[in-house]
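Heads up, one of the protein chains got dropped from this complex, but the rest are sitting where they should.
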Amino acid sequence: MRRKLRYGMIGGGRGAFIGAVHRIAAAMDGKAELVAGAFSSDPKRSRQSGEDLFLDPARVYGTYAEMAEAEARLPADRRLDFVVIVTPNHQHFGPASLFLKAGFSVVCDKPVTFDLAQARRLRAIVRSSGKLFALTHNYTGNAMVKQARAFVRDGTLGTLRKVVVEYPQGWLADAIELSGQKQASWRTDPKRSGAAGCIGDIGTHAENLARYITGLEIEELCADLSTFVKGRKLDDDGNVLLRFKGGAKGVLLASQICVGDENALNIRVYGTKASIEWHQEHPNELALKFPDQPRQIWRRGNGYDGAEARRFTRLPAGHPEGYLEAFGNIYQEVFRALAAEADGKPLPTDLDFPTIDDGVEGMAFIEAVVKSSRLGARWVKPAR
Amino acid sequence: MRRKLRYGMIGGGRGAFIGAVHRIAAAMDGKAELVAGAFSSDPKRSRQSGEDLFLDPARVYGTYAEMAEAEARLPADRRLDFVVIVTPNHQHFGPASLFLKAGFSVVCDKPVTFDLAQARRLRAIVRSSGKLFALTHNYTGNAMVKQARAFVRDGTLGTLRKVVVEYPQGWLADAIELSGQKQASWRTDPKRSGAAGCIGDIGTHAENLARYITGLEIEELCADLSTFVKGRKLDDDGNVLLRFKGGAKGVLLASQICVGDENALNIRVYGTKASIEWHQEHPNELALKFPDQPRQIWRRGNGYDGAEARRFTRLPAGHPEGYLEAFGNIYQEVFRALAAEADGKPLPTDLDFPTIDDGVEGMAFIEAVVKSSRLGARWVKPAR
Amino acid sequence: MRRKLRYGMIGGGRGAFIGAVHRIAAAMDGKAELVAGAFSSDPKRSRQSGEDLFLDPARVYGTYAEMAEAEARLPADRRLDFVVIVTPNHQHFGPASLFLKAGFSVVCDKPVTFDLAQARRLRAIVRSSGKLFALTHNYTGNAMVKQARAFVRDGTLGTLRKVVVEYPQGWLADAIELSGQKQASWRTDPKRSGAAGCIGDIGTHAENLARYITGLEIEELCADLSTFVKGRKLDDDGNVLLRFKGGAKGVLLASQICVGDENALNIRVYGTKASIEWHQEHPNELALKFPDQPRQIWRRGNGYDGAEARRFTRLPAGHPEGYLEAFGNIYQEVFRALAAEADGKPLPTDLDFPTIDDGVEGMAFIEAVVKSSRLGARWVKPAR
Partner (left out) sequence: MRRKLRYGMIGGGRGAFIGAVHRIAAAMDGKAELVAGAFSSDPKRSRQSGEDLFLDPARVYGTYAEMAEAEARLPADRRLDFVVIVTPNHQHFGPASLFLKAGFSVVCDKPVTFDLAQARRLRAIVRSSGKLFALTHNYTGNAMVKQARAFVRDGTLGTLRKVVVEYPQGWLADAIELSGQKQASWRTDPKRSGAAGCIGDIGTHAENLARYITGLEIEELCADLSTFVKGRKLDDDGNVLLRFKGGAKGVLLASQICVGDENALNIRVYGTKASIEWHQEHPNELALKFPDQPRQIWRRGNGYDGAEARRFTRLPAGHPEGYLEAFGNIYQEVFRALAAEADGKPLPTDLDFPTIDDGVEGMAFIEAVVKSSRLGARWVKPAR
């Protein structure tokens, strides 16, 4: 491929958080450039955001529908290669299905849709469109998460027995949504966020991370959700017991009332032979523990790392990579796929980014958790 | 009190682990000396153990019954002040009740008895005996655990919302009991350990630690126990959802199949205002986290520590105290009580050691966990 | 400023390391684009590198001299705003002086020149050119380094007494330069690296970091350099005693034979009132230690961070930033300056990037260290 990929963005205007993250991640390796966008449902804000980003005003739109229509008419040498959707949950399905049908590949923030039914419909649309669809469960982009998965796959851990995955945050410990904090407002609003609050926002990251590393499928779960902040309509805390197919057990914690915790996603996986432990806030390290050997700390950027970890490494050892680099790794894989498409080649067989199937799995997880908790914390099997 | 306290020991002979720990802990501050013992059900081993410990052979016994009878006859100036019981669980009730009835105070290893019924009976005996009974839930002896409790009591944390307490170990990940490892043998044997394995052995420590720090009482729990090692008769892993009186929620994990984890007891308590985090393997530190201030690391031995933490501190800051010192702190409190008794004074009102009530609570916890798990992980209220 | 800045690059072609880092850092915030380059002294490699980067072949040059000549002729709407120099040390002065004289601002990798004399000459050229010159001592771009400096400036630390700055690496513990490793080859070659090896390559980073945070100037130093790897011509390890103007003392360690250490730059600064500690490999945290308060861990991305730290923060707390983001922060400041220039406004007064003066200081440090060590580790005053 002899040119940069071109993309447009839906959402992510002034005041947004994740839009800028996507733009940095997509631009990181010099392989893509933003050329169009519908950045806000407020046309003025969308226009201003386009100016901030040095875009051609002709390609900055007031709605995603306008954008889809206009962009679809552009000739091949100006046409978008993909669209990035970074709106709140309830506004994923609309633009995603529209752009897919219009022949654009889509990168979408998580969770994939408003509910499981939508996710299934989107899955059908993705399949029939023949376009790429990527879901930015960004934490799986970390090199040492790749390494963790490699330890499961190559048998280093033996047969898996126990998984403990936690995602504690503290930023919603008070009712900051009442003061108009934009990120808090939509996440605590069932009309925009869906049936779950905390579990949808970050519980799905935990679920995805555990599944990515272990390859295990949840057979049934027992969830106790809480809403600690008075007046809030959605859960802000959840404790979930897990039983995986094949006999492993697990616990998943997600909370946004863990005062003083920032973004402390972490996972431990215990097998018959060894175990791993990884903390998102110190992503360049991975502990590997054996029963009868010194504890090993695998560090990103070393020659001893496995091929998968090395493939997703930009910097030498000791030069910390972080959140953006992991996010960029998701894009890197999307770009590999798009470049193959553009060059008329088959997709690489080792593509490694979350897909619509991960999205459906996540929505099934949310639905099962909410159902279990409403039943008073009874065992429920996710319906995929 | 103008002399060292005198004590005898039941169990703890050659090959035992916890007996030596008790002896070091009891001797640490130069306030007590071991003068008698029935160290093993094997009279020869008991005698040899007595020799190892430089005891008068006349006060080394083949059975605890012999010992109780003989020691009870000794005059006041040679009489034992207390007895320490460090046998497996099924052999706590017998000597404890016998010595209490014979007028001796008792320090007993945990869990207190074989089952809840025994614990209740022992509670009645303790009450009617008028003697002291201490249970060595040693981890609560740590200075920074005292500090954590102080943060709950003085309102620093606000109203408690969430408790996460974990006790992962890995040493029983394989069936080492089959090879005759003594510690493993009795802990995995329902005839000696009781209805629970891992949950009884270390789950009760986690329960006790959480209750000590938070003061919260478990209203109901939902437990999923597992036995991962084939042929083992008791649980070696458990995940428990907790609901506390007053509305806080929690999770308790205990496992002995967490390969590579050593003795990684840890707890996090989240309130409306702040949270704490403590790890047993780094006991001299306590994290205190606020939503809007830098994280604080409280370290043992500093002038800024609270009165309770300072009271249980032997060494200056930066000189690490550990497991034995915390254990010794339990004894220190027992000795304060015994000294008051000996001096004919009322017991200090701030005595701080685990009692028979903690023992009953622990057994009620075990019973509820086992029941819940047998029901397929359903909610059960502990019966105290 | 209503457009992206345009820049060209000298060096940084295929096989280079730091070139890609500069490109990611410069592109990170969507404010600049690479449009020209002389990426290698090998014209073919330069051309291929240009293709990798999707550049117009007409703006990819075989030498920096050609590039300077051709680019200087371009009209304003295509003209480069700045040039980035990422060649080995001995090739900094040539392109830097040429482009400055041709009216281009320059961003240059460190250390600034081959020797102190060159640095002084370059300083004169920068001054007479009226153009911007930035030196990428990237570690000072870290948000928590800004916070550390703020603690010095606002008096939190009191009067400074002691500075300990270390930069241990292990990658040159063996003679890998003999096997043709490109990064090792030029760094160990006095013709390309200058009078110092390790001290020039990373010792200057340590010196710069210490000076940036503390504002202290080295009055005299006593250095003991070593070359542990046989046959190597330059130092690969150095221990330096420091005496600062005003009475503070310090130690600076830099080494490339610290086997197993990766990029463990760290600094501690002790004042009369408090001290700070920062580790580059965990850059999002800064310890602040008082004599009579719990240790404080300041974490990037929080509302409690000072204005300077917040200004250099892209992500919320708990979302780790790393090496590239800090590097990007240097560029962010350069861009602020260039944007002001382009808009015909005065330069912001709070610009925060390393300049030619830092470069001269660094070269004076190198010269003094080498001289001191050659004298057998005697005290030497840096000549600025």
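For clarity, chains are labelled A, B and C in written order, and residue numbers in each chain start from 1.
Going forward, a contact is a pair of C-beta atoms (placed from the backbone, for glycine too) under 8 Å apart; a residue touches a chain by one contact, two chains touch by 3 or more.
Worth saying up front: this structure is predicted, and the values here are computed from it rather than measured.
K.L.:
Sort through B:Pro190, B:Gly318 or B:Pro348 and give me the one touching the missing partner chain.
P.N.:
Going through B:Pro190, B:Gly318 or B:Pro348 one by one, B:Gly318 is the residue touching the chain not shown.
K.L.:
Of the residues listed, C:Thr63, C:Ser226 or C:Thr355, which one is in contact with the missing chain?
P.N.:
Of these options, the touching residue for the absent chain is C:Ser226.
K.L.:
Can you say which of C:Glu33, C:Asp81, C:Asp237 or C:Glu367 touches the chain missing from this structure?
P.N.:
Selected residue, touching the omitted chain: C:Asp237.
K.L.:
Which one, B:Asp29, B:Asp174, B:Glu341 or B:Asp357, makes contact with the chain that was left out?
P.N.:
Within the whole complex, the residue contacting the unshown chain is B:Asp29.
K.L.:
One chain is left out of this view; which of B:Glu262, B:Glu341 or B:Asp357 touches it in the full complex?
P.N.:
Counting the whole complex, the residue in contact with the absent chain is B:Glu262.
K.L.:
Residue-wise, where is chain B in contact with the chain that is not depicted?
P.N.:
Contacting residues on chain B, toward the hidden partner: 2-4, 17, 20-21, 23-24, 27-30, 34, 51, 53-54, 169, 171, 261-264, 280-284, 299, 301-302, 314-325.
K.L.:
Hey, which chain C residues sit against the chain that's not shown?
P.N.:
Touching the chain left out of view, chain C contributes residues 161-162, 164, 166, 168, 170-171, 173-174, 222, 224, 226, 228, 237, 239, 241, 243, 249-251, 253, 255, 257-261, 268, 270-275, 288-291, 295, 376-379.
K.L.:
For chain A, enumerate the residues touching the unshown chain of the complex.
P.N.:
Residues 288, 292-299, 302-304 of chain A touch the chain absent from view.
Operating definition for what follows: only the chains that are shown with their structure count from here on.
K.L.:
Quick check on this structure: which chain has its C-alpha centroid closest to the centroid of all protein C-alpha atoms?
P.N.:
A
K.L.:
Report the inter-chain centroid distance for chain A and chain C in whole angstrom, where each centroid is the mean of the CA atoms.
P.N.:
Spacing between the chain centres: roughly 34 Å.
K.L.:
If you average the CA atoms of chain A and of chain B, how many Å lie between those two points?
P.N.:
Spacing between the chain centres: roughly 44 Å.
K.L.:
List the centre-to-centre spacing of chain B and chain C in whole Å, with centres computed as mean CA coordinates.
P.N.:
So the centroids are 55 Å from each other.
K.L.:
Two-or-more-chain contact residues of chain C, please, as numbers and ranges.
P.N.:
In chain C, residues 299, 302 touch at least two other chains, as defined above.
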